[in-house]
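Mind looking over this structure? Questions follow.
Of the protein chains in this complex, all but one are displayed in their positions.
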Amino acid sequence: MNVHEYQAKEIFGRHGIHVLEGRVVRTAAEARQAAAALGGPVVVKAQVHTGGRGKAGGIKLASGPEEAEAKATDILKLSIKGFPVRKLLVTPAVEIEHEYYVGAILDREDGLPLMMVSGEGGIDIEEVAAKTPEKIHKLHFDPDHGLRAFQARELAHKIEPNGRQALGIATLLVKLSKAFLAAGASLAEINPLVRCADGTFLALDAKLNLDDSEVALRKDLEALRDPDGSGGHTDKAREFGLSYIPLEGDIGCVVNGAGLAMATMDLVKHFGGDPANFLDIGGSSSPAKVVAALEILTADKHVRVILFNIFGGITRCDHVAEGIVAALEQTHIELPIVVRLTGTNEGRGREILEESGAAIFAGTMEEAVQKAVALAAGTEVKG
Amino acid sequence: MNVHEYQAKEIFGRHGIHVLEGRVVRTAAEARQAAAALGGPVVVKAQVHTGGRGKAGGIKLASGPEEAEAKATDILKLSIKGFPVRKLLVTPAVEIEHEYYVGAILDREDGLPLMMVSGEGGIDIEEVAAKTPEKIHKLHFDPDHGLRAFQARELAHKIEPNGRQALGIATLLVKLSKAFLAAGASLAEINPLVRCADGTFLALDAKLNLDDSEVALRKDLEALRDPDGSGGHTDKAREFGLSYIPLEGDIGCVVNGAGLAMATMDLVKHFGGDPANFLDIGGSSSPAKVVAALEILTADKHVRVILFNIFGGITRCDHVAEGIVAALEQTHIELPIVVRLTGTNEGRGREILEESGAAIFAGTMEEAVQKAVALAAGTEVKG
Amino acid sequence: MSILIDENTKVVVQGITGHDGSFHTRGMREYGTQVVAGVTPGKGGLDLEGVPVFNTVAEAVRETGANASVIYVRAPFAPDAIREAAHAGIELVVAISEGIPALEMARVLREVTPLGTRVVGPNSPGLISPGKCKIGIMPGAIHAPGKIGVVSRSGTLTYEMVWQLSQHGLGQSTCIGIGGDPIIGTCFLDVLRLFKDDPDTEGVVLIGEIGGSAEEEAAAYISQEMRKPAIGFIAGRTAPPGKRMGHAGAIISQGRGTADEKVRALEAAGIAVARVPAEVGPLMKQALGAA
Partner (left out) sequence: MSILIDENTKVVVQGITGHDGSFHTRGMREYGTQVVAGVTPGKGGLDLEGVPVFNTVAEAVRETGANASVIYVRAPFAPDAIREAAHAGIELVVAISEGIPALEMARVLREVTPLGTRVVGPNSPGLISPGKCKIGIMPGAIHAPGKIGVVSRSGTLTYEMVWQLSQHGLGQSTCIGIGGDPIIGTCFLDVLRLFKDDPDTEGVVLIGEIGGSAEEEAAAYISQEMRKPAIGFIAGRTAPPGKRMGHAGAIISQGRGTADEKVRALEAAGIAVARVPAEVGPLMKQALGAA
């Protein structure tokens, strides 16, 4: 789960990292007030769950309240990579002496958290990493304790020649690693970390990605979720434990398991179709989950056919069949439904569906996908 | 550092261990009010830094406010193992179904914290341990995380046959281990841990010993120190970084290093004398420390002679000599001072003392102790 | 032969009295797995259709000689269950549980690996040596005894591929779902090493997904160390790009992780990659013929 810059800064600040006092606003008028309260020039920043805000025009400098209001008006009209801008962060503008990059990430290959730092921070850090990888310094750290003070100093001395300033960076790195661990994060990043004219260090931007599994176990993290951050469909999906990502196509897919769901979408494309979504109903299915999945898909007006591809393991085919029947009883679904059911309780599942006469059967994944593609293209298909 | 039962209970309670609501009082009248507020029969318990309170008459059951006042009056007159009773804890009396013993301690031999439990708790636990050691179950635990839930269950199932109740004990053991670690303790003990009629578990008593080194680094722990807990001398000693324990004898000892201090006291006894104290001025000495040590010793009216045994390492003999001279300048000390100085800056130290003519020199530890013993016995000694 | 589990494997089920635990215990026993014990804290002494239930894994091991465990307990309690099994001396721990936070899993693995315990999963469907032993949740009937080793990051996609193989008469020595989480115990490389040394495994099917670089490393290993034919499949060619993991994600992934990159790596290592699941059987037959 992504959290906004202002939320990340609040969390980093709680761990003793120096962040600028800022105001979160939702309207241009509020942006004006915020700029007036802060005084001096300010920066108005779009709060959306995506990167590349600067290049998209989502971050603007304003000399004072009036300009802040004007810039806020512009930014609130934007939609950045599909995310409409609904919140802004207004912070004082600062004089920057130097920009660093610091970031903690969970390194899945080595199974340990990793701290990465560079003396050349800013928006071009990925280019620095690609062209001059020797300018990025990395060190794994302990998942219980965070970066040790000596490790932090080793990294800091590599990116800052001045001894006293390096110690300042080292202190910050320890705090960042602790914030990362405390949030059970998958990423905690400050880019740029800036050194101000007075020698202090400041997190000018902040990025925090949380581990969804951690969020599911902790109310304090769940409270950080932005209800505006995504469409209503994914909220409903989350409520029922479904993993759902809407796409542009017309074949609504309901699959159990992320790998099989991706393979099903690949196969839809392979046979010339266009998937309307990624939807994984997960392991332990229940009829209610299937009903919810059908409700989400039928709400998408692009969808012309619904394709079930179920290979039962923990998921029981009879539960899926019951869910389809229940959904059809509750709401009138006009769309054709192609169903492939194999695995646990497969026989019982088929029976239930056959009794209801609601679905077009397919014996294999290939057959099911081909039938769905044909139906979406308007071709007649026999059940 | 020892903390009182009521403080230990407060700390254990903060970690989710169920402790009885209790009131700390200083007078019999307050004990009466506390009993009235709690209602029903109460237990009045002396809060002193020593064990064996029950046997010494420091713990009494009272049926109501009036009896609580009477019992409190009695207990406040007591001095238990040299500790005058200045505070009482008044708690409700409870119906006990079973008594267990649970305690966490730092096991210095294996270098890890150790959890110990027994199904036979109460005041006779040491006898249980001595006679039927198989009834005490022990398990080392991780100094970072505390007892793991599965370890706690393994211990709990050994002392409680009922599955549900064992899980209750297991939960408590995890909390106790976390309280132990959070306090940087050397001991965290609940004896007895009682099972009440309703199946809940309750810390009827609580004992917490803190690591002095941890206390020195943490204000929250330092705040637990009882200013009434010991005499004024040891407070002054602590302020100057001296380790001081008053005894009954008449030879005041000032030594650098705990081992040499003990060996010096042993030697005093060996030659027929009686040490007035243990006093270790520690490693990095300063003249101010020596002045403080002399002030503490001269305040003890039993002291008839002062014996310095200094073997300089980090401690510099010149610092010690300067301290003796400064003390003599500040206050008039009538007592004879025998000084043995060897090691770092020995020559300079001797010079300083010789200039002042204040002390009787000795070349060896044996000679110094013998001179001090003779002086204490009233025999003439030549400097 | 097979790897990791066979007819002599003695299994203890952690969380046996729960909904999933009891259901799949039945499934494993019906398949012929020796389920010798179950563990549910506080419920020791129960008998679940002939399987004795213990309070602790240590007790279960002491009483029954169990040497493998399978974990069905819910995410908040699963890390403790894995630790318990490892400290009780269990050699193979199969973690079916999903939703364990990745950092916590990193801690668990750091603790149990030095104890000599191999963890499969978490978020794994388990593993099966067809005809001998099944530990996990996969439908046993789709498998057939044989000489193909299957290793996969997916659950149901593995069933699909195994089913394809069985349909083509290609039985399996052992099929392992290593789990789809970011931090897992046994990885592709670990399994490939075992398949390499197993005389009865004649070919290997490797089923990957977008994300991470495990498939790229597996490809390198196969090209350098394996003499057995291997077939690959990568799910997610048309998947929408995942949410960006900030700059840090880009810095450490260095362009790896996409389906195209993985297919390229496998093909560069001389491994045929099936475009659709139905191709896996024919490609393997072809490779075995050529080998």
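As written, the chain order gives the labels A, B and C, with residue 1 at the start of each chain.
Operating definition for what follows: a contact is a pair of C-beta atoms (placed from the backbone, for glycine too) under 8 Å apart; a residue touches a chain by one contact, two chains touch by 3 or more.
No experiment lies behind these values; they were computed from the predicted model shown.
J.: What chains on display are touched by the one that is not shown?
T.: Contacts of the omitted chain with visible chains: A, B.
J.: Of B:Pro41, B:Gly57 or B:Gly184, which residue touches the hidden chain?
T.: Residue touching the absent chain, from the options given: B:Gly184.
J.: Given the contact definition stated above, which residue among B:Leu78, B:Cys196 or B:Leu247 touches the chain not shown here?
T.: Counting the whole complex, the residue in contact with the absent chain is B:Leu247.
J.: What chain A residues would touch the chain not displayed?
T.: 148-151, 153-154, 157, 163-164, 166-167, 170
J.: Tell me, which residues in chain B touch the chain that this view leaves out?
T.: 2, 49-51, 101, 103-109, 111-114, 116, 125-126, 129-130, 136, 138, 143-144, 181, 184-187, 189, 191, 207, 209, 211, 213-214, 216-217, 245, 247, 255-260, 262-263, 265-270, 275, 278, 283-284, 310-315, 342-344, 364-366
Going forward, only the chains that are shown with their structure count from here on.
J.: Report the inter-chain centroid distance for chain A and chain C in whole angstrom, where each centroid is the mean of the CA atoms.
T.: Computed from C-alpha means, the inter-chain centre distance equals 27 Å.
J.: Got the chain A residues that touch at least 2 other chains?
T.: Answer for chain A, listing residues that touch two or more other chains: 144.
J.: Could you list which residues of chain C touch at least two other chains?
T.: Touching at least two other chains: none.
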